[in-house]
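Here the complex is missing a single protein chain, while all its other protein chains stay put.
Let's look at chain A:
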């Protein structure tokens, strides 16, 4: 779309939405949020950028084809399941690692978080593939 205000504001808005999506992703599990909703917000950021700057520009900015992100997400999610191989518990069992930082706080790493990051990439890749395909279809007309 060729309006000056929208073209100027869209990159900043898309960046803001991606930051917010990562915030929602990392807050999940204990509070509302998680991989699915974070991925949806990131995909809408990509859709907004696609409407303002054109599909070719978005594909150039993403570097890889969007469906690659979805495949990478499935890989990460499967990887979080195979972590249980090392401690001899059932597949996909939640494992937690608590690291005490020097300033007294505690960093909690877990396989559910890894799985959520995988879901984030799957949703981001799948939805942005659909959005970009629809955009391109409209450009042909």
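Methods note: a residue touches a chain if its C-beta (ideal position, glycine included) is under 8 Å from a C-beta of that chain, and two chains touch if they have at least 3 such contacts; residues count from 1.
The definition used in the following text is that contacts and distances are computed from a predicted model.
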Chain not displayed: protein name in its UniProt record ("Cation:proton antiporter", "ABC transporter ATP-binding protein", "Urease accessory protein UreD" or "Sulfite dehydrogenase"): "Cation:proton antiporter"
Residue in contact with the excluded chain [from A:13, A:74, A:95 or A:114]: A:13
From A:25, A:48 or A:132, residue that would touch the chain that is not displayed: A:48
Residues belonging to chain A that touch the chain removed from view: 1, 6, 13, 16-17, 20, 24, 31-33, 37, 40-41, 44, 47-48, 51, 138, 141
